[in-house]
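Step one of this worksheet: look at the structure below.
Of the protein chains in this complex, one is absent; all others appear in place.
Letters A and B mark the chains as written, and numbering starts fresh at 1 in each.
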Amino acid sequence: MRSKKTTRDFGTDSYAGPLLEVNDVATHFKTPRGLVRAVDGVSFTLERGKTLGIVGESGCGKSVLSKSIMGLLPPRNVVRSGSIRYNGEEIGSAKASEMAGIWGTEMSMVFQDPMTALNPVMKVGKQITESLRYHLDVSKSFANETATELLRSVGIPEPARRVSQYPFEFSGGMRQRVMLAVALACGPKILFADEPTTALDVTIQAQILDLLDEQQRERFMAMILVTHDLGVVAGRADEIAVMYAGKIVEKAPTRALFSSMRHPYTEALFKSIPKLALPSHSHLESIPGRPPDLVDPPAGCRFAARCPYAQPICTEVEPPLIQQDELAHVAACHFPVGTEAGNEALARNKAAGVVAADSKVGG
Amino acid sequence: MAGSGKAHLRDAHAALLRVEDLLVEFPVGRSGLKVHAVTGISFDVLPGETLGLVGESGCGKSTTGKAIMQLPAPTGGSVVFEGKELTGTKGRALRNIRTRMKMIFQDPISSLNPRRKVEDIIAEGLSIWKLGTKAEQQAKVDELMLDCGMDPAMQRGKRPHQFSGGQCQRISIARALVTDPKIIICDEPVSALDVSVQAQVLNLLEEMKDRYGLTLIFIAHDLAVVKNVSDRVVVMYLGKICEVGPPDILYSRPAHPYTQALLAAIPVPDPDVNPVDRPTLGGEIPSPVSPPSGCRFRTRCPLAQDICASEEPIIHEVSAGQYVACHFPMGAGDKLPMPTATGAKEL
Partner (left out) sequence: MADKVKVEKAATKKLGIAGVLSLAWMTFVSLVAFLAPWLPFDDYATSHLEALKVGPFIAPGFPLGGDQRGVDMVDKLVWGIRNSMMVALGAIALGFLLGGTAGLIAGYFKGKVDTVITGAMSMLLAIPQLVLAIALVAVLASPYIGSDGMNQFPSNGRKMIVLIFALGVVTAPVVGRITRANTLVWSQRDFVLAAKAQGAKNFRIIFREVLPNVAPAMFSIALLGIAVIMVAEAGISFAGAGLPADVPSLGNIIVGGQSLLLLGTPHIVFEPVIVIFLTVTSLNFLGDIVRARFDVREAAV
């Protein structure tokens, strides 16, 4: 049953390939300062029902990547390239009018800030049913029932009363549940969750993440979980991609990533997290310096200036994303962590007293 | 009173700062209702100690920090700093105390005036109190900038918007240090920063603490961060203290059900810990306008009994140095009977 307003049919369920194939996607912004290379050549695939975690520091391009895939960026001053195939169908260059048939029913999104993403002057029930009525052309009463049912399924008590309330009558955690109900309304095949819990408290964060997990399993939905917190993805993603300055620097099945991280950035990110298991006052290993300017990224490896493994070649030749010991594990580094070349490079730097290529003034 | 009690306070003469029965209420519009932001909490800080203050958003951490600084003065209770009562102190005497008691704020950008140069921002404390000549002030600023990992020659004349969040927090730290304070209240100094930068700032704070012999009150909602820097941790919930203790004990065997739930909710960067199997706390945080009677945590507490609604638990010692305000504190190894999300996720 497809919407009467869908202008294109996006693939068939019989397509055997991966649900989403992203190939060499780049998104650049034209700004007065120059071209901001926010996403610069990213590739990955996502299978049905699986979860891909995307982690990285603020500004590394996580949100821009998700918005590019969903076609949510305004066309003005944006340069897009690369291919995005959804269910075998190319959508990388689809117009917004064509994408409208995908939003909600095939892909939907939960944003970081539940406060601004909901319309403050529209009743919660209406916000949930809007896309439902648009896409599925169902009756008002049916839509209303569905809204109540959805609110119940995301764990909101007294859903029948709540549908006719406004967002300000909900707490932060409840608003995020409403956002999730809106996103799930039309039964999407992929959910983009862009830092869905960053604005929430830990105990509420755990509730929401469990809820996402449960809904995903029930609906056999694929998910892209964007976060800056390695802890959030550790137990919840099948595969993790680590982004740095607009590029994926390492991608691996979750277990492989944590047991044998290969990229120095992944390692540094992991080491700089304060961990509960460590005794208090233990020294944290911080990453010196700050990420490069995306208008004028350095030649070679973009992490070189902050990398404890870096050698002269790192600032000259860009390391390709190549396979590590396991099939699905790729990393872009000349001297991968834990390999012979990596250990040698680290030892050489240590002997020479260099912490990183450029670490005099920290950021 | 609820979650009250002072069993955990130490010798009054030894403490650099002692807060007793601190009460802060805000009116809600003209309705006559009140936000019970902080309701009768007590704690003390010894010289050279770092006291961590944790709890979820809205539990009154910042309000406590500001009430200590008398910004604004609390509705009730007492704050004794260096043996002097601060509540009721006014004018120059109070302003003078603020040279020895500083504060660092959460939002690194909002806490720096965008129209002033970095050197002026750092030197402001000296300039207000006319301490030293211009040249001496300049020398002090340069020294502090170097200490805090900045390059004075390059960065002195810049304005805050030309810096990243982490660097802005360095500027804030330098600004706090300029009048040689005894105690610094850090209100979530790293919450707005990226993990990689967070570690830099935490290390800097520890380093400065040693170098200048500081005492810190470190406010945060991240338990791991608090554990890393603190000598003693106070866990707050909805304007009350739940539990007080040394971090290693508090974290290895929490006695308050809320502390345990909070610890269980932290996402750990370890794929072998399945978060779905861990217990999660249900329910929402109640409104501080009409907090629950008795123990304020009872509406979400899996252990709650009738007495929790009728009687407020008083802080008492459960093991050496560990104090808890709960009618049914948990012993070592006790697990909370909390529901887990059903089933395990395939990896």
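Annotations
Going forward, contacts are C-beta pairs under 8 Å (C-beta built on N, C-alpha and C of every residue); 3 or more make two chains touch, one makes a residue touch a chain.
Everything quoted here is computed from the prediction, not taken from an experiment.
When the whole complex is considered, the residue among B:I109, B:I249, B:I307 or B:L336 that touches the unshown chain is B:I109. The residue from B:T99, B:S287 or B:S319 that touches the chain not shown here is B:T99. Touch with the chain that is not drawn comes from one residue among B:E124, B:D180 or B:D270, which is B:E124.
Where chain B meets the missing chain, the touching residues are 66, 69, 71, 95-99, 102-103, 105-107, 109-116, 124-125, 128-129, 158, 160-162, 172, 175, 179.
By definition in this document, only the chains that are shown with their structure count from here on.
Here the spacing of chain A and chain B, counted between their Cα centres, is 31 Å. By the touch criterion stated above, chain B contacts chain A in their complex at residues 56-57, 149-151, 164, 166-167, 194-200, 202-203, 206, 221-225, 227-231, 247-248, 251, 261-276, 278, 280-282, 284-285, 341-343, 345, 347.
Residues of chain A that touch chain B in their complex: 57-58, 171-174, 201-207, 209-210, 213-214, 217, 228-232, 234-236, 238, 254-255, 257-258, 268-270, 272-276, 278-288, 290, 361-363.
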